[in-house]
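Submitted below is the structure of interest, expressed as structure tokens.
This part shows subunit A:
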Amino acid sequence: MSIEGSAVVDVAFWIVAVMAIAAALLVVTVRDVFKAAAFLAAAFLATAGLFVLLRAEFLAVVQVLIYVGAVSILIIFTVMLVRNVPGGNRTGGPFYVFAGAAAAVLLALGIVYAAFKTDWTDLDQAAAGDDRVAAALTGQYQAEAAPGDGGIELIGGPAADQETARQGVFRRTANNLGTLFIRDYVLAFEVISVVLLAALIGALALARERGAET
Partner candidate 1 sequence: MTTSLRGEQVASMISAFAHEAVAGHNEGSVWVGAESWPAVARQLHDRPETDFKYLSSISAVDYIDHFEVVYHLVSLRHNHGAVVKIRCGEGRSDPVIPSCMPVWRGAELQEREAYDLMGVRFEGHPNLKRVMLWEGFPGHPHRKDFLR
Partner candidate 2 sequence: MTDAFLENAFFRNIYCNLASSASPRCAGGGPFGDGMFPAGMEWLAFLITAFVIIFLVVNAALLAVNIYIWGERRLVARLQARLGPNRWGPYGLLTPIADLIKILTKEDIVPAAADRLVFNLAPVLIVVPVLLVFAVIPFASSTWVADLNVGVLYIIAVLSVGSYSAVMAGWGSQNRYAMLGAFRAVALLVSYELPMVLALIGVLMITGSMSLVDVVHDQNVPFALVQPLGFLIFLIGSVAEIQRPPFDLAEAESELIGGYHTDYSGIKWGLFQAGEFMATIASAAIITTLFLSGWRGWGFLPSHIWFLIKLVAVLFAMTWLRGTLPRLRIDQVTAFAWKGLLPLAALNLVVSGVLSFIWPAPGVAELWVMAIVNLAVAAVSIFTLGLLLGPRPGERTTPAGSAVFMPAKREGTA
């Protein structure tokens, strides 16, 4: 049997999941803004752990790199620049509580809807080692990648070695993602980069002190 199906993964999942939820709860309950930001980073890290358990190493690493290594650090940096933080700065009244709660409920509803809408069967079966699904997955990816251009080459043919094929799909998440970004969703990708560029210029304009030459 393989290690994926064993109790080790289950135990790891529960540890990571509990950590993620606990950290997320602490983010909103802890009074100290600095600690809240630190717990946010911890929540991001735990999410990265979940990605690892899902065999999405690329996503996990990117999660750490961007959310933990860059976004949270900048949040903490900003928190440190603003003085008198340890005293805490409580919510600004009932309006914010209600607005926040409403937003949270809406978000939760959306996630639950998406979870129920998604067809999880093929992923479940693939994880359980169902050869048929694995073959289907393999075929699907091969169909997406035009063969012969060096973009995606799976190890083995569609039906040659299902185990290797399934692993191949997971081993090459980066390549698959890259193909999807550059080929199928290139428009969205470029639009997002334009948005990011605009944000960057906006940030520069904000940060530039008026009248200062430097």
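Keep this in mind: a contact is a pair of C-beta atoms (placed from the backbone, for glycine too) under 8 Å apart; a residue touches a chain by one contact, two chains touch by 3 or more; residues count from 1.
In picking the candidates, the idea was that all candidates are chains of the complex that A comes from, given by their letters.
None of these values were measured; they are calculated from a predicted model.
**Q** Which one of these touches subunit A in the complex: 1 or 2?
**A** 2
**Q** What does subunit A use to touch candidate 2 in their complex?
**A** Per the stated touch rule, the residues are 1-4, 6-8, 32, 34-35, 38, 41, 45, 57-58, 61-62, 64-65, 68-70, 73-74, 76-77, 80, 86, 150, 167, 171-174, 214.
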